[in-house]
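First the structure, then my questions, so here it is.
Every protein chain except one is present and positioned as in the full complex.
For clarity, chains are labelled A and B in written order, and residue numbers in each chain start from 1.
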Amino acid sequence: MRLIALVLLPVLAAAITGAVPSPRVTRWRVAVLVGTAAVHLAITATLWGAPGGSAINGWLGDDALGLIVLTLTSVLFFVTAIYTVGYLQRATPRGGRVFVSGLLGFLAATTVVALSQHLAMLWVGLEATTLTVAPLIFHRHDRRSLEAVWKYLVISSVGIALALLGMFFLASAQHGVTGNPLILGDLVAHARQLQPAWLRAAFLFLLVGFGTKMGLAPMHTWKPDTYGEAPALVGGLMAGALTSCAFLGVARITEITMAAGLGPFVQPVLLGFGLLSLATAAAFIIGQGDLKRLLAYSSVEHMGLLVLGLGLGGVGAYGTVLHLVNNGLAKGWLFLVAGNVVLATGTSAAAGNRGLIRTLPVSGVLLVAGLFAVTGSPPFGLFLSEFTILRAAVNGGHLWIAVVTLLLLAVIFVGMAMLILNMALGEPEPGVPVVRESPWLVAGPIALAGAVLLLGLYIPAPLQRALVHAAAALGGRAP
Amino acid sequence: MMAFVDRSALAALAVLLLVAPALPGIAIKTKSLLTGRRGAPVLQLYRDLAKLARKGSVYSTTTTWVFRAGPVVVLASLLAAALLLPLNGRVAPIHFAGDLVAFAGLLALARFALVLSGLDTGSSFEGMGASREVTFASFAEPALFLCFVGLVLVTGHLSLSNMLGPALATAWPRDTASLVLVGLALFVLLLAENSRVPVDDPATHLELTMVHEVIVLDHSGPDLALILYGSALKLSIFAAVLVSMAAPRGALPMWAGLALLVVGLAVVAVMVGVVESVMARLRLTRVPQLIVGAGALALFGIILLLR
Partner (left out) sequence: MQTSAELLLLLVVLTNFAVLGTSRLRTCIRAVAAQGLLLGLLPVALASHLTLHVGSLAVGTVLVKAVILPWFLLWAIREAAVRREVEPLVGFITSLLLGALALALAFAISARLPAGDVREPLLVPVALATVMIGLVVLTTRRKALTQVVGYLMLENGIYLFGLTQTESVPFLLELGVLLDVFAGVFIMGIVVFHINREFDSLDSARLTELKD
């Protein structure tokens, strides 16, 4: 029951905010946004105490991995909703009512993806995320955002279409096998009976398709343009929540193929994509001139790390799930801070920003701290998860992978530090005032930063239990 | 290997040679009627040939023996090609395994001689027409071979006599789609090789837009008669291939078979006339696209046979 409520509530809210005329983003719309986000978070929190069971004939269900992604999405959305209050006091997106209803539709779609136990429904949810987020990217109606949304639409649509083909291949693989078609539980239970040829094809297509939505190289080309042109809060949702949901799709098919014993086929492919993403990110981060585009490449890097951990197996699976959480929170944090920078100075490019620690005290500090968080420095949570993944590489005998990864991470740190420290430190332009930052705008990032810091020092027991379950489902183990 | 020459095969060949000049006339008549005119009589080409045979030839001083030999070689190659076709529905006067390659080669020889004789005049019009003709041919030859490969796969034999012979009758119900596709491709090739609309407009009087007509611009008298007859023969050869594909005549008695052949040729000529009145000529750069499209159709037909 709660599961259905989690999906229907945002849908209803989206319908209400979208249907009523009055084109500007009025107060009551924002109130609906924040209210829906709060209720969604509350219901999700109850799921940690009492599992939600299953709904719609087993199509919806909160298993460990899905619950983690759902909570991540819900938290990010709530924080973003709070942020939006402050954002809309200062900026007017041209999308008007589409803006809020698009956001709520996005929440509904990601909830569907997180809770889906029927793989085709997962696909429908992911496709819906593409469609609901497109108008949000396009908010300025100018050339650059037009180009960005066109690239995003075309590449995402092709990716998701290939994923659909993979879905049908999976259904072909399940032909003649007992169990409900395309239900995750049945697929995993009878995995050994699935036809290997179809299953392999399905894995490849689903990886490419969902990987496109994740932003894995070489399907990542839409990311810098999209994250660069969309409003920062939308970018944060996409980098934190959408990529996690897309990763969920990859994780599900990995679950199935590992259970079917196709590990030797699947793992090298995952490792290849992971390393390629890391290398691509490293190559493009050096010399990057725009904060939001930098964060996009950082997202590519972390997606690579996620897939790398998945491919390494063993302790790597645990590291991946932990990293999923850490990365989502950290990206949300950094994008919201980037949004503050844009609100204050009008641009996220390095050319227009100097000495942010002076002019934007809170956001500047958060920016620098975020730099260290997102590149995996202790005491932040990402250090722990990246370390776990590297441990898996060493344990599995892939020492060279660990070395290469460390090297690339170091390069990425240098590249990111160059841009961010340039922007944060130094003398601000003369005459730029010190901005009094609205509490609405900084509360969110501070909360997220606190969470990432906490996860680096101590993982709460319920979360630890869920992480262990999820890792086991992915064919790995806890450290 | 050469077999005992069938009397009905020779009779069919004679009929083809006799009927050939009527085909362009039928096409023109159809086109005229469809566009509301009365048009020239169907048998006009016979009269033209007779008239030209009585005239004398004029040769430019820039030409050599190549120019004089051209029309003769053209007609000779086309006659040889016609000898390879099973016009009576069963067997050709000359047949051996792989004669489809000889068939294509003889057609190519005819085109080669024509083009050389055109180039021999040293005029830029002929040169331009020659280059266009050869460009289109470089696309049409592979497409023609693809069509033949399709027929080989359908009938399982490598000789035109078997490919276009009785084996087709049993193949039609089994491989309808493939044969339809190959037939369509062959029809497009017929239009392309015989310089019909949409590849080339035989009725145009502007040399800059001509392809085939302009190559033979300088021929006169009996040479021109040979060329004109050769063009008509080439058209009827292609039409005969189409007729043999569409209407396998192997089981019929000789007279019925010949009558069916003549009727089939006339039908093809009418179809050509219809196409000429319905379509406009394509831009020169689009013609290779059309021919490659025909090749793709034939390839599709082959793929269907291979699975």
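By our rule, a contact is a pair of C-beta atoms (placed from the backbone, for glycine too) under 8 Å apart; a residue touches a chain by one contact, two chains touch by 3 or more.
Because the structure is predicted, anything quoted here is derived from the model rather than measured.
Participant: Taking the complete complex into account, tell me which visible chains touch the one left out.
Facilitator: So, spelled out: the chain left out of view touches A, B.
Participant: Which residue among A:Pro21, A:Gly176 or A:Pro264 touches the omitted chain?
Facilitator: A:Gly176
Participant: Out of A:Thr26, A:Ser157 or A:Ser377, which is the one that touches the chain we can't see?
Facilitator: For the chain that is not drawn, the touching residue is A:Ser157.
Participant: Can you work out which residue in A:Ala134, A:Ile253 or A:Leu271 touches the chain that's missing from view?
Facilitator: Touches the omitted chain: A:Ala134.
Participant: If I consider the whole complex, including the chain that's not displayed, which of A:Ala15, A:Ala120 or A:Val394 touches that chain?
Facilitator: Considering all chains, including the one not shown, the answer is A:Ala120.
Participant: Residues of chain A in contact with the chain that isn't shown?
Facilitator: For chain A, the residues touching the absent chain are 120-121, 124, 127-128, 130-131, 134-135, 138, 141-144, 146-151, 153-154, 157-158, 161, 164-165, 168, 171-172, 174-176, 181-182, 195, 197-198, 201, 224-225, 228-229, 284, 288, 293.
Participant: What chain B residues would touch the chain not displayed?
Facilitator: These residues touch the chain not displayed: 173, 176-177, 288-289, 292-293, 295-297, 299-300, 303-304, 306-307.
One rule holds in what follows: only the chains that are shown with their structure count from here on.
Participant: Averaging over Cα atoms per chain, report the distance between chain A and chain B in Å.
Facilitator: Inter-chain centre distance comes to 65 Å.
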